[in-house]
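Note that this complex is displayed minus one protein chain, with the remaining chains in position.
And now, subunit A:
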């Protein structure tokens, strides 16, 4: 379904005339099936968010393609209604001038014109993410972190996309809220049969929600493992990650 093929990305370092480029992603290829949750886990600065942006078609890779159902995601219409995202920073994820209702409706209205059942749709979505419909008229700054992140999730699932990229979607939340949100994400996945690309540096969260985990390091895929077989990973970096988790 979502197919990433040979992606290369580098950023210019230094000034305007500098020729040097820093390679962030080197030849990444993977696939994410329908209804699958694929975890991408790696250290800070390993290029996970960059990969997320490329998968979302916000940025252009230097080489390689990202295809959704065989079509390049760089075309806006391919993404429309089929691809969505939840980001880490809930404070800047919702336009401060928008109400919760407007924010949730944004992707829906972009997709089609009719307005009749919009309000009930927002109510349904808010219920699904465990928020009271009275939140509809609130603004972003009136929400707590967990609530804002739930609104972002409601907004992401509003068009019932095939794939959602979650970039550190739970990392900035309180541990108890993290578990609630992860549970919610799991339920929603079953409900809508969506696939997730779950980017995180938290092995535990990844192990909880993901079917398959890609261990990512220095812009390269170190190893891919099934979540159940996480115990017997081979690569030294993955072992280190796992061990540090156990000692902790």
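A few points about this structure:
FYI, a contact is a pair of C-beta atoms (placed from the backbone, for glycine too) under 8 Å apart; a residue touches a chain by one contact, two chains touch by 3 or more; residues count from 1.
Note that in this section contacts and distances are computed from a predicted model.
The chain not displayed here is annotated in its UniProt record as "Nickel ABC transporter permease", chosen from "Pyruvate dehydrogenase E1 component subunit alpha", "Cbb3-type cytochrome c oxidase subunit", "Nickel ABC transporter permease" or "DNA photolyase". The chain that is not drawn here is touched, among residues A:78, A:188 or A:241, by A:78.
Only one residue in the set A:107, A:130 or A:145 touches the chain that does not appear here, and it is A:107. Contact with the chain that does not appear here is found for just one residue of A:29, A:72, A:95 or A:204, A:95. Listed by residue number, the positions of subunit A touching the unshown chain are 16, 53, 56-58, 76-85, 87-89, 91-98, 103, 106-107, 110, 139-141, 152, 155-156, 159, 165.
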